[in-house]
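Starting off with a structure, shown below.
One protein chain is absent from this view; the other protein chains keep their places.
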Amino acid sequence: MILGDLLGVDVYNDDGTRLGRVADARFVVDGAPRQLLAEARLLGLVVSPHSASSFLGYERTGLQQPWPLPSLLRWRHRGSFLVLWEDIAMIGAKSVRLREGYTAYSPALDSSGP
Amino acid sequence: MKRLLGVALGVLTAIGGFVDIGDLVTNAVVGSRFGLSLVWVVGVGVLGICLFANMSGRVAAASGRATFEVIRERLGPRAGLANLSASFLINLMTVTAEIGGVALALQLASSVHYLLWIPVAALAVWLVVWRVKFSSMENVTGLLGLTLIVFAVALFLLQPDWGNLAGQALAPAVPAEETVSTYWYYAIALFGAAMTPYEVFFFSSGAVEEGWSIKDLVQSRINVLVGFPLGGLLSVAIAGCAAVVLLPAGIAVTSLSQVILPVAEGAGKVGLAFVLVGVVAATFGAALETTLSSGYTLAQFFGWSWGKFRRPAQAARFHLAMIICLFIGLAVLATGVDPVLVTEYSVVFSAIALPLTYLPILIVANDPQYMGQHVNGRPVNVLAMVYLVIILAASLAAIPLMVVTGAGA
Partner (left out) sequence: MTAHRLLAPPPPVAGRILDAQLHLLDRQVLDHDGVPVTTVDDLEVSGPALDTELEPGAAAPVLSALLTGPVLGTRIFGGRPPASRLVRIPWEDVAEVGVVLKLGVSGENLDAGWVERWIRDRIIARIPGGRHDPR
């Protein structure tokens, strides 16, 4: 699968309600060790109810400057959440469906991240 | 002592390198039609270019990333490509205008028709880009460009009514024979000429070429904060000369010979010799910068290997792209289009493309992932946001004003 195809795809819950669009895919580098970096495993998808476009790097970090850009951009990304791979029922070319009783986690990244 | 010399050299290069064909033509046109009533725009533009050139240099020194890499990474491929198309097209127009400017200046010096000088100028640009060390290229053209100070000398020798000039500059008013919309159209043109995006592409890529680290930032800040404003004063002197000689005579500048006419009148044949050297050096230097900038923007967007610090064979697509750009410039000039006209349009189009270039620089200059502890301070951010609003307003107003005024006619 090409990741670019997945970004922007509509996300539905198990009874068919639209929740938003895939804004990003989160990976964690903890898979089978290789020579250089370990395998990067898909941890989950970030779903944004309002817009799936890139938010210039402000979306999931604690960056606050320069006012008022971060607040504006975060406002457009309000309500976004992270859903883990285990809670995804199906990934399709046009839509992603979540399992019944999925958990929405905070998409925020540790600001000390990479 | 060596350090002091380095600072002096940097400042002098920045002054000489500030003025290009866009500044020469636009300032002279404006001076000849509006006197000094638009000088405030030069001030606004110079402060803006200081702010953002300094910021892009700091990003490059802290992270090793030049401006267009940052633009692509932050804006993503779509908006990045839109910016690339606009910036590249403007760059190409500017390359064309600068080479035309070199040829026109050589025509004035030699009485050989400028169309014959064009291939010579383009070949010379390519040879320097191909072969000459980055720092030598910068220093030689910058120092020779300093001879444009003759505009300031000529202004004094013309013995103008200083009170009148100061009055025009300090209490700006639209001259009776011009309309408000042409006044603002030329305000945007002057702003675009001072803040042309290629300057930050070139400045940040130059920082990578010369391998700046955080330690070099003090030097770069002095270069920018002293050199650019003094370069801006040169621009004002060009407008002043035109305001003193051409405005009363009712001559609106449409050619390069009219730009330098006041110098001949004020400073005689010696002045004329100096101004010709200065115009050739300034336009040739800017032709180099814009040619390199077209290579930089393409290479940085697509992730190619680039830079004059590499052997040409180690940056093959970068060098091929610049060769193609020079050929396109040649082809455009061969149609006989007036380089002065190309210049006038290129500065206005520059103003339109400004927001997409300066916004990503500002954002990344605040990102600790790139900058570590060298992120923007609050005063810089406040000023930069004010400028983004100005830039956006100029960008949005440019096309409507161009239509309303018939491109300033």
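For clarity, chains are labelled A and B in written order, and residue numbers in each chain start from 1.
Everything below uses one rule, namely that a residue touches a chain if its C-beta (ideal position, glycine included) is under 8 Å from a C-beta of that chain, and two chains touch if they have at least 3 such contacts.
Worth saying up front: this structure is predicted, and the values here are computed from it rather than measured.
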Problem set entry | Of B:320, B:341 or B:383, the residue in touch with the unshown chain | B:320
Seminar exercise, completed: Absent-chain interface residues of subunit B come out as 63-65, 69, 72-73, 76-78, 80-81, 130-134, 299-306, 308-314, 316-317, 319-320, 369-370
Problem set entry | Absent-chain interface as seen on subunit A, which is shown | 1-7, 23-31, 34-44, 46, 54, 57, 59-61, 71, 74, 78-82, 84-86, 88-93, 99, 103-110, 113-114
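Assume only the chains that are shown with their structure count from here on.
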For this session: Find the geometric centre of each of subunit A and subunit B from their Cα atoms only, then give the gap between the two centres in Å, rounded to an integer.
Result: 42
Problem set entry | Of all residues in subunit B, those that touch subunit A in their complex | 74-76, 360, 362-364, 366-369, 375-376, 378, 381-382, 384-385
Problem set entry | Touching residues on subunit A, where the partner in the complex is subunit B | 53-54, 56-58, 63, 65-69, 114
